[in-house]
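To start, the structure under review is shown below, and the notes come after it.
Complex shown without one protein chain; remaining protein chains in place.
For clarity, chains are labelled A and B in written order, and residue numbers in each chain start from 1.
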Amino acid sequence: MPLQAYLTLAAVVFCLGLFGTVTRRNTVGILLGIELMLNAVNINFVAFSRFHGNDAGMIFTLFAICITVAEVALGLAIVILLFRTRKTATADHVDWLKG
Amino acid sequence: MTLEVIAFWTFAVLLVGAGLAVVIGRNLFHSVLWLALALVSTAGIFLTLDAEFIAAVQVLLYAGGVVTVVVFAIVVTERLVGERISQTSRHLAAGGIVAAGVLILLLRGITHAGIALPRPPLEGDLTRQLGTSLLTRYVLPFELLAVLLLVGLLAASYFARPEE
Partner (left out) sequence: MTMDPVTLVLVALLLPAASALVIGVMPPLRRAGRTAAWFSIACIAASLTSAILAWRAFHGDGAGEPIRAAWSWLPSAHGPFATVGVLVDSTSTTMLLLVTLVATLVQIYSTCYLSDEPSPALGRYYGLQSLFAFSMMGVVIAPNLLQLFICWELVGVCSCLLIGFWYRKPEAARAALKAFWTTKLGDVGLLIGIVLLQRATGTFDLVELRHLAEVQQIPLAGLSIITFCLYMGAAGKSAQFPLHVWLPDAMEGPTPVSALIHAATMVTAGVYLLVRTDWLFALTPNVLAIVCWNGAFTALLAATLACVQTDIKRVLAYSTVSQLGYMMAAIGAGFASCGFFHLLTHGVFKALLFLGAGAVIHAVGSNDVADMGGLAKKMPQTAIVFLIGTLSLAGIPLFAGYASKEAVLGSVWVGGFHIPFFLLLFSAFLTAFYMFRVVFLAFFGASDIGHRTSDIDRAAPGDSHDTAHHAHGHAHDPSHLHDAPLPMTGPLWVLGLIALGIGLYFTVRPPDHPEFEAVRWLSPAAIGMGLGGILLAYLTYQREAISADALASAFAPIRTAALHKFWLDDIYVGLYRHVLLAFSRAIGWIDRYLVDGVLNVISAWTLDGGDRLRRMQTGKVQDYVWAVGLGLLALMAWIGVTW
């Protein structure tokens, strides 16, 4: 498959993730959207890395996955804390930085 | 129709379909499961790109670890059923427009960029190559990553401490 195919696939998944991040009400749902976006990026990295013959892209993918894991853990910790204090997991209710 | 093409298209369809289900699904728990499917499909994509190690890591960490954690989080925060996507048209329409716009521009960019590269032949063991680079050229980020994970661990356990 040509490179464009992989890139196109990644673009589609990325935009799906973006849509999910913006529209989901539940905080965890937002995190799922973010996961999709990160996934799409990883596909991009690996595709380029393979087609350039340079392993830097794959290394970066490894790092990205690891960091994503850490980020998810922390994000969920925040969600739990939020739920504990404010009894809500709806993102729309978290508007105390309103101007 | 080579095997490669079939494999790619299968995984691609699975990925996109699962992604769609993730973002549109009403049941949060079902969304998580669809996400798991999406992640596994991604691993399949990696396989078509001859990146077996990455595929393995993907399955292990993402599909295994992240999904598990998310499930736990959902369990803790309840509200599984009845949660709907925001029905206010502002959110849906606006998000849809922005996402669609970005997609269109990206696709345009991809097709016009003229990056028609042929796939070079594999040279040697990719996994071995990755391992070597990781511990020679990229050893510093590697170590820092370890530190990061430690910090993340501490932070998460601090955040989620029991109330006193």
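Heads up, the rule we're going with is that a contact is a pair of C-beta atoms (placed from the backbone, for glycine too) under 8 Å apart; a residue touches a chain by one contact, two chains touch by 3 or more.
Not measured: the values here are computed from a predicted model.
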item	value
Displayed partners of the chain not shown (whole complex)	A, B
Among B:Ile54, B:Ala73, B:Ala99 or B:Leu134, residue touching the chain not depicted	B:Ala99
Residues belonging to subunit A that touch the chain removed from view	18, 21-24, 30, 91-92, 94-99
Interface residues of subunit B (partner: the chain not displayed)	91, 94-95, 98-99, 101-102, 105-106, 108-109, 112-113
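To be clear about the criterion, only the chains that are shown with their structure count from here on.
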item	value
Touching residues on subunit B, where the partner in the complex is subunit A	4-5, 8, 12, 15-16, 19-20, 22-23, 28, 31-32, 35, 38-39, 42, 45-46, 48-51, 53-54, 57-58, 61-62, 65-66, 69-70, 72-74, 76-79, 83-86, 91-92, 94-96, 98-100, 102-103, 106-107, 110-111, 115-120, 123, 126, 129-130, 133-134, 138, 141, 145, 148-149, 152-153, 155-156, 159-160, 163
Contact footprint of subunit B on subunit A as seen in their complex	1-9, 11-20, 22-29, 31-33, 35-36, 39, 42-43, 46-47, 49-53, 55-56, 58-59, 61-63, 65-74, 76-81, 83-84, 89, 92
